[in-house]
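A single protein chain has been omitted; all remaining protein chains appear in their positions.
The letters A and B name the chains in turn, as written, and every chain counts its residues from 1.
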Amino acid sequence: MTANPKGGRYRAWGLIVPTGVLYAVTFGIPMAMLLSASFARFEAGRTTPGFFLDNYTRIASDGVTLQVFWNTVTLSAQITAVGLVVAFPVAMLMRRAGPGMRLALMFVLVSPLLTSIIVRNVAWMLILGRSGLINTWLMDWGLISSPLALMYNRLGVIIAVVHVYLPFAVLPIYAALRAIDPARENAAASLGAPPWRVFVHITLPLAMPGVVAAFTLLFILSMGVYLTPVILGGNFVVTLPMMITDVARNQYNWPFASAMSVLLLASIVVVVALASALNRAFSPPRND
Amino acid sequence: MTERSGSPFGYAMLAIFGALVAAFLLLPLVILCIQSFTAESFLSFPPPSYGTRWYRHVAAAANWREAALSSLVIAAIVTPLSLVLGTLAALGLDRGPMRGRGVLYGILISPMILPHIVLGLGIFRIALDLHIDDSLLSIVPAHLTITVPFVVISVGASLQSFDTGLEKAAQSLGASPLRALWHITLPIIRPGLVGGGIFAFIMSFDEFIITYFLSVQTRTLPLEIFSTLRYQVSPAIAAVSALTIAFSAALTVALMMRGQVISAGRIVR
Partner (left out) sequence: MSAVDLEAVVKRYGRVEAVAGVDLSVESGEFVTLLGPSGCGKTTTLQMIAGFVIPTSGQVRIGGRDCTRLAPHRRNVGMVFQNYALFPHMTLQDNVAFGLRMRGVPRAERDRRVGEALALVRLSDYADRYPGQISGGQQQRVALARALVIRPDVLLLDEPFGALDKHLRDRMRVDLRELQKQLGISLVFVTHDQEEALSMSDRIAVMEGGLIRQIGTPGDIYERPANRFVAEFMGESNILTARILSTSGSEAEADAGGMPLRLNGSGARGDAVTVMIRPEKIMLGRAGAAGAGGIPGRVAALQYFGSSVHYRIALDCGPELTVIRPEADPVSRLAVGDGVEVAIPPGIPFVIDD
């Protein structure tokens, strides 16, 4: 905005200050408090600040928290796997479709994003429930005699979470696919590669950055999901966010809830680190 | 431009798969809307008889009206504030030095990858200490934390494709930097602003867990749906849900006609 090369450019950062102040109050300070609280001691409803490892020892030894954490990780892994498998062909289709079809697909993908998550969960309850659409129809047609358990289990949660987060998986993969010069695939074909080998040797490896981005987004979002397991999992699918909410809101055990939050954050940091390692592994060396 | 010629069979398979996924994404919402028009006291599909009974019920019920109103009020405050904060931050990044830009950008969008549950827990704690829980004073900043990153991404993307030469041209014609920004830059990056604004609005309108922590008396629409769900899935919920779908659909279509949905889609890349 100014001709002054150095000082003027740094001055532009002043525009970030309001957001910086907001983040400090709603994000920075609370996270610092959360971290310090995770080392506090909570006994008989009283919190003693200090540096105690009580909460972390409890996580490691109570036999429940680690189990719930592990459930959350495996659930997220399942959601991520299903999401990627569904998203990749859709992204491929978007790439190969004509402009009209592409716009229609983009609309179909983005429009659910603009719909409330809880509303989409309600819709799935009406479809997957014991007296929901699928069970009613299957029973009416005489295919089953008693309702299938489609909800209040992992299946229902996976379906509903994939429904919510699918666009976040498709769009990065589509972006990566679109960035591939079709001439590279044509070159492989002219060198004698049939379509499936073109896909395996060229398209898929070159789309990996998008797949890694989709993987990261899906996994992180799934780790933090609260509403969908509560509504579609009932009390049968317990995730770490559900446990954190319960401990904080009903037991007022803020230090333990904080420690579990730190665990959740740490697992996300691990996923992000893993993703960046993957990205490095998949990006070929270049000089410029 | 080289055209990519894959096998037509593969394309057909992809198209079939795509149609199934589109059905997976859209049908639940369609079914919900159909069920909301049931005239019965319980939900089933297809409904044995149709009517607007539950819409009249919802319109008359104080709890739904109040919940919708507080959701709208919060979103109406949060959206313009997010746009101002996010646009300023995006401009600051864009006009600032290259060095450190990546790190700052990462920090600015970092609340996106933070589980809302952790954010909610942290903000709840600080709000309790400041005695501003259950108040717009805590709910609005909390919502801003999750909406501003979307505006930063969307406006940032628009700025990236914006030719700063245009601003210099305006200045060479006598416009002050501020007037150049107002008359040249902002109109050109409008798709980014609109996309970011839409996402900010929807995110705030849809926000559940942070508000759940902060609120005692305040009831937003997602909170009211959630607490009603605990007793039973009443057709009233379907009616409320259908109304929010209609609301978002109207918004989307309005933008679609102005060709701005794609830029809204760009946000999640």
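The criterion applied here is as follows: contacts are C-beta pairs under 8 Å (C-beta built on N, C-alpha and C of every residue); 3 or more make two chains touch, one makes a residue touch a chain.
Computed from a prediction, not measured in an experiment: that's the story for all the values here.
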Which residue of A:Val82, A:Leu148 or A:Ala193 touches the chain not shown here: A:Ala193
Which of A:Gly28, A:Pro205 or A:Gly234 contacts the chain that the document leaves out: A:Pro205
Interface with the unshown chain - residue positions in chain A: 181, 183-184, 186-195, 197-198, 201-202, 205-206, 282, 284-288
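Simple rule for what comes next: only the chains that are shown with their structure count from here on.
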Contact footprint of chain B on chain A as seen in their complex: 1-2, 6, 9-10, 12-16, 18-19, 22-23, 25-27, 29-31, 33-34, 37, 86, 89-90, 92-93, 96-97, 103, 105-120, 122-127, 129, 131, 133, 136, 163, 166-168, 171-172, 175, 181-183, 185-186, 195, 220, 223-224, 226-227, 231, 241, 244-245, 248-249, 254, 257-258, 261, 264-265, 268, 272
Of chain B, residues touching chain A in the complex: 1-7, 10-11, 14-15, 17-18, 21-22, 24-26, 28-29, 31-32, 35, 43-45, 84-86, 88-89, 91-97, 104, 107-108, 110-111, 113-119, 121-126, 141-142, 144-145, 148, 152, 167, 177, 181, 198, 202, 205-206, 208-209, 212-213, 221-222, 225-226, 229, 233, 237-238, 241, 244-245, 248-249, 251-252, 256, 261-262, 264-265, 268-269
